[in-house]
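Removed from the display is one protein chain of the complex; every other protein chain stays in position.
Going by the order they are written in, the chains are A, B and C; count residues from 1 in each one.
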Amino acid sequence: MARERMIDTTAEAAKTPELDQPYAELGLKDDEYARIREILGRRPTEAELAMYSVMWSEHCSYKSSKVHLKYFGETTTEEMRTRLLAGIGENAGVVDIGDGWAVTFKVESHNHPSYVEPHQGAATGVGGIVRDIMAMGARPIAVADPLRFGAAEAEDTRRVVRGVVDGIGHYGNCLGLPNVGGELVFDSSYNGNPLVNALCVGAMRSEDLHLAHASGTGNKVILFGARTGLDGIGGVSVLASETFEGDETSGGRKKLPSVQVGDPFTEKVLIECCLEVIRAGIVVGIQDLGGAGLSCATSELASAGDGGMRVELDRVPLRAKDMTPAEVLSSESQERMCAVVAPEHVDAFLAVCAKWDVTATEIGAVTDGDNLVITWHGETVVDVPPRTVAHDGPVYQRPVQRPESQDALQANTSASLARPDDLRRTVLEMLAAPNLAAKRWVTDQYDRYVRGGTVLAQPADSGMVRVDEQTGRGISVATDCNSRFVALDPYEGARLALAEAYRNVACGGATPLAVSDCLNFGSPEDPGVMWQFREAVRGIADGCAELGIPVTGGNVSFYNQTGSTAILPTPVVAVLGVIDDVDRRIPAGIGTETGETLLLLGETRDEFDGSEWARVAHGHLGGLPPKADLAWEKLLGEILVAGSRDGMISAAHDVADGGLIQAVIEMALIGQTGARVLLDPDQDPFVQLFAESAGRAVVAVPRSEELRFTEMCTARGLPWRKTGVVDAESGSLEIQGVAEFSLTELAETWNATLPRLFD
Amino acid sequence: MARVVVEVMPKPEILDPQGQAVAKALPRLGFTGIGEVRQGKRFELDVDDSVDDAALHRIAEEFLANTVIEEFTVRRVGS
Amino acid sequence: MARVVVEVMPKPEILDPQGQAVAKALPRLGFTGIGEVRQGKRFELDVDDSVDDAALHRIAEEFLANTVIEEFTVRRVGS
Partner (left out) sequence: MRIGVITFPGSLDDGDVVRAVRRCEAEAVPLWHGDAELHGVDAVVVPGGFSYGDYLRCGAIARFAPVMGPVLEAAAGGMPVLGICNGFQILCEAGLLPGALTRNAGLHYVCRDQWLRVENTRTAWSTRYEPGAEILVPIKHGEGNYQADKETIAALEAENRIVFRYIEENPNGSRADIAGICSANGRVLGLMPHPEHAIDPLTGPSDDGLGMFYSALDSLVKVTNE
C-alpha cells in the first residue's frame, strides 16, 4: 500500500511542477530535460522520465550519428532500391531474392555487456538480433558473429574469449540456428572493450512481410514471452533510489547490474509461436523488445500506427516483487515480443501461445487518440505523444575534426621495415599468428548443420544456406572489416571492408545484393572519432553506390574504448548475396580434381602498410591502406559467378590478411590436398607471397576449362596469372624455389594456436 | 586435509531459467505443492590444512562464482 | 512454506570433468593446496507444508538426480 501511494502520476506531476528530478543521473542533458518539459507542458512523471531517458540515449536515438547516416539514404539510387522491400528505418532491411522469397538480415553489437559478463552478454546479443528478424515476420535461418578481442596473449582476453564464444554457441545452438560465419580478430585496442557483433538472416515468403504497425482503433496489444524482471534496468534504478531514499527497506533498490540473463529455450518456442501466428494471418503488427524494453516497443508501435495507444502496465506479468512503473517500462528482460491483434483474433492468438506454453497477456489497445497513455492500477503514469519518444529525440551536430596525428600515422609507412630473408620461417610464423590461425577452436563450438540447409560455412569465405528446397535457391553472407586499414584511412578502410565482404560472397558463387553494417567506434564526443565515423560512413555509402547495392540497415555502437583510448575504428560490413541454385556453390578447398590449375585473379602490388605481416613481424601500424578499386571488385565478382554458373571453377578463396600464401595454404588444408605454387621470377617473392593488395582471389580451374576461363578474364580485362598446380599425390605444399612444407606441418601450425591460448 | 563446500546460487534478482524449468515441470510429473525453485552449483574441495579462509574466499569469489550474477557461501565441513 | 535443499553430486566412480577442470585450473591461477574438486548441483525449493518427506525424496530420486550417475541428499532448512 505504502508503495502504491508513492507512484508518480501525471496528476501528481501537474501538481508538483518544481520537483527535483534525477535526469542527469539518467543521462539526460539540461536542454534535453527542458525539451521534455516543453513537449509535455509539465514535468515528466517518473515513468515518462525513464522512457525518454532510455529512448533518447545514444544507443536508441542515434543522436550523434543521425546526421551522418542520412548519407546512406542520399546515395541510394532508385535502381539500387529495386530489390528492396524494406530499408533503413525498419527493424531490419528486407530484400527480394526471387522465387517469391524475401530475406532480411541485420548486425547488432553487444559490446559492453559482453565485457562485464561475457557469456550472458554475448548470448543475449544473439537473442536480441534474432528477435529483430522475427519482428519482420521472417524465420531466422542463420547467424554469424564478427568478434574482436584484446591482444591474444593479454591477461584478460582468455576470460572474455571463452565466455563470449560459449555464450554465442549456447544461445545459437539452443535456438537451432546454424552459425555460418563471422570474424575473429585480436588487437590490443580491444583489451578493455571487446566487440561482440551478431548477425542474423531470416527468410520469408514475400507476402508474409510484416512491418511493425499498430493501426486500427480497438486492436489489442499483446505482450508475450518471458515475464518481466529487474534485469538490465541499470540506470533506471537511480529513479527508485532517488525517489525512495535509497535503503532497501523503504522500497528503494541497490543499483542493479545491467546484466541480462538469456533463456534460449524460451526464445526458441517464441520463434515457433511467432511464426505460427504470422502464418495464420492473425497479427496486424509485431515488435520485438530489445534495448529499452517496453518503452521502446510501445512508443515505436504507437508511432508507427495511425492512432494512439492505451496500455495497462499493471497487467504485465512480473518476475520480481514491487516493481515500479518506471522499472517495468525500462526492464530489458529478454525473450519478449509485442503484437497488435484485431479483437476477433485474440482468442486464436492466445491459443497458439498456449500450444507453445508461451505466456501471453493483453496489456492494452490501439485508441483513436493521439497519445500513448499508460496506466498503473487505474492511474495515469504516462501520457505522451509517442513520436516524441520514439523518433523526435535530440539530434547532435558533433564537432568533426581530422586528428592532427593522422598525418604522422600516414607518413610512418612500412617501407623502412626490415623484410625477411627466411621466407619459410615467415610463412610458418604468419600461419600461427592468432589473427591468421585456424578458427576451429571457435567454430567447432557452433552448430553449423542444424536446419539441414548449410552449404558453406567456416572455414569458407562466406556462409551459404539453402532457402528453397525445391529450387535450390539460397543466400550467402559474409562480414568483414580490417580495422587497421580503417585507422590509416577511414574512408578507404571502410571501402576495403565492403570490398572484402563483397568478394567473399562472390567467392562462394553468389551474387552480392545488399549491405548491412555495425559501426563500432570510440566516443562521439571526440571530434577525431567523429571524423573517423563520418569518413567510414561515406566510404561505405560511396562504395555501395559504385557496386550498385544498397545499405539496408545497420547499427551504431559508440563509446568503445579501453581506458580513455578509443578502439581501432571498426565498421563491420556484412554483404548478403543470392544464388539461384546452391548446388553450384564454390568450395574453398582444392582437390576436386588433381592437376587443376591455380590462378591468381587481380594484381599484386608492394602493399604492406597495415598488413598482418607488419603487425606480426614488427608490431607496426602506419602508412596508407591498399588501394580499393570497386569497379574491379565488381568485375571480379561477375567473373567468379560466371565461372560457377558455367562449371569452370572448382574452388575459390579470396586473398586478404596474410596475402597469397595464406590463401593457398588454407585452400590446401581445407581440401586436404597438396599443391605447388609458382612465383613470377620477375617479381619479389616476399611481395608476391605476403602483400595484401585488394581485389584478388585464387581459383582452382580444371585443366579442361583453363583456356575458356582465362580467355574470359582476358576479354573482360581482369588480370590473371597462373600461380600453381593442384598436386593430390604429394601431401605437401611447395613454393617453387622457396620452400616446401608437408600438409601435416602446416595443419599442426595452423591449428595449434587457439587451443594453446584458450583451452 | 579438510573438506570444504562452496555453494553458488543465482542472485535473487537474476533470471534463473533452470530453476524455473524445474518448477514448471514438477506439476506435470504429478508433484504439487512446490513453489519457486532455484538451481545453483555445489563444489566439494579437498583442501590442505595450509589453505586459510581468506584463500578459500578468494577461490570462491574469483573463480567458482561469477559474482556479477551469482552469490556464494564457503563452509568447512570437517575432514 | 518450508525451504528444502536438495544436493546432487556425481557418484565417486563417475568421471567429473567439470570438477577436474576446476582442480586443474586453480594452481594456474595461483591457488595451491587444493586436491580433488567435485562439482554438483544445489536446488532450493519452496515447499508447501503439505508436501511430506516421502514426496520430496521421490522428487529428488526420480527427477532432480539421475541415480545412474549421481547421488543426492534432501534437507529441510526451515521456513
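Just so we're on the same page, a residue touches a chain if its C-beta (ideal position, glycine included) is under 8 Å from a C-beta of that chain, and two chains touch if they have at least 3 such contacts.
For clarity, every value in this text was computed on a predicted model and none was experimentally measured.
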Of A:Glu38, A:Asp347 or A:Asp583, the residue in touch with the unshown chain: A:Asp583
Which of C:Met1, C:Ile14 or C:Leu29 contacts the chain that the document leaves out: C:Ile14
Hidden-chain contact residue, picked from the options A:Val67, A:Cys174, A:Leu417 or A:Ala747: A:Cys174
Residue among A:Asp231, A:Glu327 or A:Asp447 that touches the chain left out of view: A:Asp447
Chain not shown, touching residues in subunit C: 10, 13-15, 17-18, 21, 63-64, 66, 68-69
Positions on subunit B where the hidden chain makes contact: 17-18, 21-22, 25, 28-29, 39
Positions on subunit A where the hidden chain makes contact: 166, 169-170, 173-174, 176, 263-266, 268-269, 272, 356-357, 443-455, 466, 469, 582-583, 759
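We take it that only the chains that are shown with their structure count from here on.
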Geometric centre distance via CA averages, subunit C-subunit B, whole Å: 9
Distance from subunit B to subunit A - Cα centre to Cα centre, in angstrom: 36
Inter-chain centre distance, subunit A versus subunit C - centres from mean C-alpha coordinates, in Å: 40
Subunit B residues counted as touching two or more neighbouring chains: none
Partner subunit B, residues of subunit C touching it in the complex: 1, 7-9, 19, 22, 25-26, 29, 31-48, 50-51, 55, 58-59, 62-64
Touching residues (chain side subunit B, partner subunit A) in the complex: 10, 13-17, 20-21, 66, 68-69
Subunit A residues touching subunit B - in the complex, by the definition given at the top: 116-117, 120, 226, 229-231, 256-257, 259-263, 265-266, 319-320, 333-334
